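Okay, handing you the structure first.
All protein chains but one are shown in place.
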Amino acid sequence: MGLVWLCLLFPLAGFAINALLGRSLPRRAHGIIATVAMLAAFAVAWIVLADLLSLPHEEQHRNLILYNWVPADGFNATFGAWLDPLSVLLLLIVTGVGFVIHLFAIGYMAEEEEGQRRFFAYLNLFVVAMLVLILANNFMLLLVGWGGVGFASFALISHYFFREEAADAAVKAFVINTLGDVGMMLGIFLIWVTYGAVDYETVFRNAGNAQTGTITAITLLLLVGALAKSGQVPLHTWLPDAMAGPTPVSALIHAATMVTAGVYLLVRAWPLYELAPATLTTIAWLGAFTALFGALIGLVQTNIKRVLAFSTMSQLGYMFLAAGVGAYSAAIFHLLTHAFFKALLFLAAGVVIHAIGGEEDLRRMGGLRDKVRIAWVAYGIGGLAIAGIPPFSGFFSKDEIIYSAFTSTRGNVVLGLIALLTGGITAFYVFRSFFLTFYRTPRYGIGHGGTEAEHGHGDGLHQPGLEMRIPLIVLSVLAIVGGWVLIPDAVHLFEDYLEPVFAYPAAFNAPVHAAGGATYWMIAIGAALLGAVGIGAAYYLYVLRPALAADLAGRFAGIHRTLFNRFYVDQLYDTIFVRPTRAFGRAFSGVFERGLNGLVNGAGYLVREASVTMREVQTGYVRNYALLILGGTVLLIAYVLFTAV
Amino acid sequence: MAPLSYYFILSAVLFTIGTIGVLIRKNPLIMFMSIELMLNAANLSFASFARARNLLSGQVIAFFVIAVAAAEVVVGLAIIVSIFRSRQSVDVDDVSMLKG
Partner (left out) sequence: MFLFLLLAVVAVAASIAMITARNSIHSALFLVVDFFCLAVLYLTLNAEFLAAVQIVVYAGAIMVLFLFVITLLNPGNEETDDRLRGQRPLAVALGLALLVEVALLLRTQAIRDRLGDFPPATSFFEQVQTRINGTPTAPIGNVQAIGIELFTTYVLPFEVVSIVLLLAVIGAVVLAKRQLR
């Protein structure tokens, strides 16, 4: 079990090598170093898993303490790892998906002259921070990882910092995430005040010893952090903008791992949330709303990565919904499958974008099915998975959530219907982007940057290399079979695996919902049919009758515009927060310009004039200085003579 | 034997003459000699105090002053020699690189 520290150490070493020694390494080496570090961490993660599974079921939670981090009077925080099936599963996802995406990035970033070192160093640093977040054994260490991934995300979104939109997006992401961090910090303060400790073991064991109102306040404050990190309404606006980063970053951080940290936090702290029903209800409704909201916006977006970003938002909404109705294992199950198929979708989109020279606009794609066949296959598999078509992974995980939303004691019909409907919309908009990208006539400018000569392809497209193909193949397989670990009424692998998480502390009864029975299969088949309808509608509108789509957009122009502008939330925030702040700042800056600035400049002027005058004293003649010393001495003695004596 | 205050007055007079010497002469050698005179004036005070307090410390301090003065003279004269070598002049007013 102690080997788990190696998982942290390898990416950290990769970061250190690239950051400190990278300057003297060849350009290709950066990516290879980072990827090898990830591979090593992934391998160690499997050993940790084997160790964990070798323990008896009821002992599958370990609190490994490396050292006493903050030994203060009356306050104690350790640097340690909390190992249970949940954290080890996340460990595997982060290192595994992280590894394939690192591999992909080697090919994707190969043509960059500058910045490869920076890119891979930060990518490794992100993994370190994410692993700290996952493995932390107390809330304070969790916050360290929480802030760390925020910083790494900021650094990677602004990878192309010379583009104004990327720099702005990075700042936006950082500001909103910091807002969440503040909420979380307040929550942690409150935890400490309430329980006198911040480590999971003590807090969860004594969770019931506090009043419901206090627990509700704690959970709501922690939720603020989770909402910001996972891009949930109302703190979602940064996530679509974050797509300004390189595509591997979008795949790893803003789809597969970091944004799921919010879900992880909710599930991690489930003993607290179980005691705060009001918070759970809030989470369920916010999640359902975000799911529908993101899906609706995704319908009309024209940037392929933004479509995927809104679908990420929407799928995270599903996970929140699941956590909110108490189906924690369903949330984690969807987190797992989502990591596979969303990373796959992003990487496939990355291949397309790479192929046609950086173009991300769906209106300028089309007809790419035979040109980049591997992307077509991969995007198709990812799309079927997210649409919930059996037997792809999304079918099992999403239906688990929809079922829970309908049947859980905390769920109700409205939540269930929203989840069901959103599934259909999801299928429609994902396949809309699929058809726009790969079917009909090409609309991209051929011969971008004279790549024909370089690559020797007649169509002038960048074909993905082996290092980009392997991740696509691996993730495609996982996106298909990843859901087979939990098939209601047949396979219970996943539920059995996670069971120890919810059996500890023993004071609670595990709220694991065993899905199954006729109701489940009815809902599942209904959802799959709805997904198929969505795909069919997309095919009809964007392949068979493209004119109709434009016609519909024209007929419902108001709705279209509202959706296209993302329900004007950004504009709303701009009006409510940004502009008043800016006006306030500007007003103040006027005062400062004239008042303080005048003062400062005046002081500077005074000093300069004084020194110009005083400079004359510096004649350079030693004897003058000596004379002044004597004068000073005379004055000093005169002072002593007339006052002291 | 003369009263203690006489010794101090003599010491003060010699010190003042040394001070004036440093300030009015431009020959660094004579300036240096004036400084030696000032040091000697101070030493006279130390020796007088040693006698007045019946403590040897004053004499010991005077001894240290002589030792340090010797070191100072060695370095000072070396500097004067180097300046003379580079400027062919021993007028302190010719060395005014400290000018602001």
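Which chain is which? They are A and B, in the order written, and residues in each are numbered from 1.
Convention: contacts are C-beta pairs under 8 Å (C-beta built on N, C-alpha and C of every residue); 3 or more make two chains touch, one makes a residue touch a chain.
Since this is a predicted model, take the numbers as computed values, not measurements.
*Asks:* Tell me which residue among A:R205, A:R364 or A:R623 touches the hidden chain in the full complex.
*Replies:* Final answer for the missing-chain contact: A:R623.
*Asks:* Determine and list the subunit A residues touching the chain excluded from the picture.
*Replies:* 619, 621, 623-624, 627, 630-631, 633-634, 637-638, 640-641, 645
*Asks:* Across the whole complex, list the residues on subunit B that are touched by the chain not included here.
*Replies:* These residues of subunit B touch the chain that is not shown: 1-10, 12-14, 16-21, 23-27, 29-30, 32-34, 36-37, 40, 43-44, 47-48, 50-52, 54-57, 59-60, 62-64, 66-75, 77-86, 90-91, 93.
By definition in this document, only the chains that are shown with their structure count from here on.
*Asks:* Which whole number of Å gives the spacing of the CA centres of subunit A and subunit B?
*Replies:* Centres of subunit A and subunit B (C-alpha means) sit 76 Å apart.
*Asks:* Could you pull out which subunit A residues touch subunit B in their complex?
*Replies:* Its residues touching subunit B are 615-623, 625-627, 630.
*Asks:* Note which residues of subunit B are touching subunit A in the complex, please.
*Replies:* Touch residues, subunit B against subunit A: 19, 22-23, 26, 92-93, 95-100.
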